[in-house]
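Only one protein chain is missing from this complex, and each of the others stays in its spot.
Chain naming follows the written order as A and B, and within any one chain the residues start at number 1.
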Amino acid sequence: MWNGIGRSRRKHLVNNPTKTIPMSQYSASELWSIFIMQGFSGLSLFSVLLLMALGLAIIFGQMGVVNLAHGEFMALGAYVVYLCSEVVHNHFPALVPFYFIIAIVIAFFTAALVGLLVEWSLIRFLYRRPLDTLLATWGLSLIMQQTFRSVFGAREVTPALPEWLMGSFKPTDSIDIPINGVFVMGLTLCLTAAVWLFMYRSRIGLHMRATVQNRVMSGAVGINTQWVDRFTFCLGCGIAGVAGAAFTTIGSTGPDSGSRYIVDTFLVVVFGGTTSLMGTIASAFGIAQGQSISGFFLEGTMGKVAILLTIIIVLMIRPKGLFASKLRS
Amino acid sequence: MIANTNTQLALSDLTVSFDGFKAVDGLNLSIEKDELRVIIGPNGAGKTTVLDLICGKTRPTRGSVKFNNRELVGLAEHEIVRAGVGRKFQTPSIYENLSVYENLEVSFPRGRSVFGCLSFTDTPDVTERIQRVAEEIYLKDHLEVEGAVLSHGQKQWLEIGMLLMQEPRLLMLDEPVAGMGPAEREQTAELLNRICKGRCILIIEHDMEFVSRIAHKVTVLHLGKILAEGSMEQVQNDPQVIEVYLGH
Partner (left out) sequence: MNTLYKRLLGGKSGLTNLVVLAVLLLLVLPLSLDIFRLNLVGKYLTFAFVALGLVLLWGKAGVLSLGQGVFFGLGGYCMAMFLKLEASDPVSTKIQSTPGIPDFMDWNQFTHLPAFWVPFRHLPFSLCAVIALPVLVAGVVGFAMFRRRVGGVYFAIITQALALLLSLGIDGNQGYTGGRNGITDLRTLWGWDIRSNSAQYTLYFATCALLIMLIMAGQWLLSGKMGKLLNAMRDREDRVRFSGYDVSAIKVFIFCLAAGLSGLGGALFVLQVGFISPSLVGIIPSIEMVIFAAVGGRSSLYGAVYGALVVNTAKSLFSESLPQLWLFLMGGLFIAVVVLFPNGLAGAWELGKRKAGPLLEKIKSRRRILLPDAPLVSAFEQEKS
C-alpha cells in the first residue's frame, strides 16, 4: 500500500509515526495515488460496514429490535471460517483451494441457527420493549465474547486464506489493489443484490414487509407473524455471519472483534435512515470513506473522532437519518 | 369570507397532503361560541386529520386555523393547548398508574413549566376545581381509584374531565362514546350538552342517534372536502350524503 508514496516520505512516516504530513506537502500525483489507495482501503471498510449494517438494518429497521450482540454474530462467522480452515488443512488437504466458499456458506447457516436459538429463547419475550432488548443483547454479547475467549483463546486467529485471494494487482505503477479487498467488495455487492431481490421480489420478503408495516392485518390475512419475526432475525444474523467470514480476508479475529464495529454499524443504520436500503448503502459508503481518508491525514484515532462528531451533529439536526422518507406520523 | 364576530374557530383553505395524497383538501369551516358541531363522514374522509391539524399534531401544507383570531398553525402542541384548545383522543388516553384525583390534578393548568412543576402545591382552588369537575364527569366517588381500574366509559369521562380542568375554549372529542353502552351514552350526551356553555365543542362521531341528540350543527366530510353542512335533518335528507353513505 505504500508503493505510491515516495521513498523519502515513507521513511519520514516510518520514523515519525505521530507526525503526519499536511496535505499541502504532497504532489498532485501522490495525492491522487493516496486517495485511490485510501479509497480502496475505505472500500474494504465499506464492505464490512455494509454487510454488518445490512443484517442490522433488517433486524433493527424492520423489526425495531436492537441487537447489541450483532457484532458477536459477525465474530461467530469469522470463527466458523477459521474452524473450517483448521479442519480442512489438517484432515482434507485436497479441499484446500475450494473450502473458502463453502466455509462462507457454513458461516451463514451457523450464524442463522444461533440466531434462531437466541430469538426463541430470549428476543421473542422482549419485542415490545426495545430498551430492555438493548440491555439483554448487551448481556448476550458479553456471554458470546467470553465463550469465544474460552473456546478459541484470547489471541487473535486467522484462517489460512486460499492462494487465489492473496496478492494484489497493479493497474499502474503507483496503485496497488489487494485482491482480497476486491473479493470482499464483490461478495458484498452480490449479497446486497440478493437481499434486495429477496425483500422486494419474493413472497417471503413481501410477508416480512407486510408484518413490519401492519402486524395485526398481516396476522389477520394468515401470515404467521411469529415465524416471520423469527425468520427475519435469523436472516439478519446469517448476513452478519457472512460479514464475519468476509472480514477474515482483511483482518484477524479475536473475541472482541465484534465490539470493534458495533457502534459504527449502528450509526451507519441510523444515519442512513432505517427504512431505506439505499440509505444504508450510501451511509456505509460515506462513513467508511470518510473515516479512511480522514484517518490518513489526522493523527491516529482523530480521524474516527472527526467522523463520529460529524455523524452526531448531523443526527442532531436530522434525527431520522439522511434518507428517511416523510411518513404520516 | 367575512368572519362572524361570534366565530371562535375558523379554518380557511386548510389542506394537507402526504406524499401527494390530499387527506384534507381546501377545507373552510367555522364554529361559533356555545356551538356543538359534529363532524361525520365515511372512513378515510379526513375527520381525525382535521383534529390533528387544529391541535398541532400535523402541520398543514396550506391554509390557516384561526382560534379567537389567533393563528394556530406553526405553534407547538403545548402552546396550542395553552391557548385554550383541548383534545380528546379516540382511544381513552389517561394515566393508568395515577388515581382519578391525580389525573385531574396533573391536568390543572398551572405549574406547567419545569420550575412550575417543582414548586407546585395543592392549593384550595386546585382541590375545588377537581371536586367540581369530578362531579361533572360522574366520578365524584371514585377520586382515589386508580386509572387502570376504571371501566372503558369511565375512562372516556375521565379524559373529558382532564380537558375540562384546563378550562378550554375549544374542546375537540374524537368518538367520545365509542364502546359505551346505552346508559353511558345517555349520560355522556347529558354531560356534553351541559358543558358547551361558554365554549365550543367539535366532535367526531359515527353513532347517528347520539349525534342527533347533541348536535347543534353537522358537517359531513368526504375525501377531505365538505360534502354538506346544516342541521341533522338537513344533512340526513341530503341526496349526496345518502349516496356517499349508502355507496354504489
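Throughout what follows, a contact is a pair of C-beta atoms (placed from the backbone, for glycine too) under 8 Å apart; a residue touches a chain by one contact, two chains touch by 3 or more.
The shown structure was predicted, so the numbers you read here are calculated from the model rather than taken from an experiment.
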item	value
Contacting the left-out chain in the complete assembly, out of A:Ser29, A:Gln146, A:Ser202 or A:Gln226	A:Gln146
Option from A:Val87, A:Met217, A:Val263 or A:Met278 whose C-beta touches the chain left out	A:Val263
Residues from chain A at the interface with the omitted partner, ascending	60, 64, 66, 122, 125-126, 129-132, 134-136, 138-146, 149-150, 263, 266-267, 270, 299-302, 304-305, 308-309, 311-312, 315-317, 319
Touch list for chain B against the chain that is not drawn	55, 76-78, 81-82, 86-87, 89, 93-98, 102, 105-107, 109, 111-114, 117-118, 120-121, 162, 166
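The rule is simple: only the chains that are shown with their structure count from here on.
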item	value
Inter-chain centre distance, chain A versus chain B - centres from mean C-alpha coordinates, in Å	50
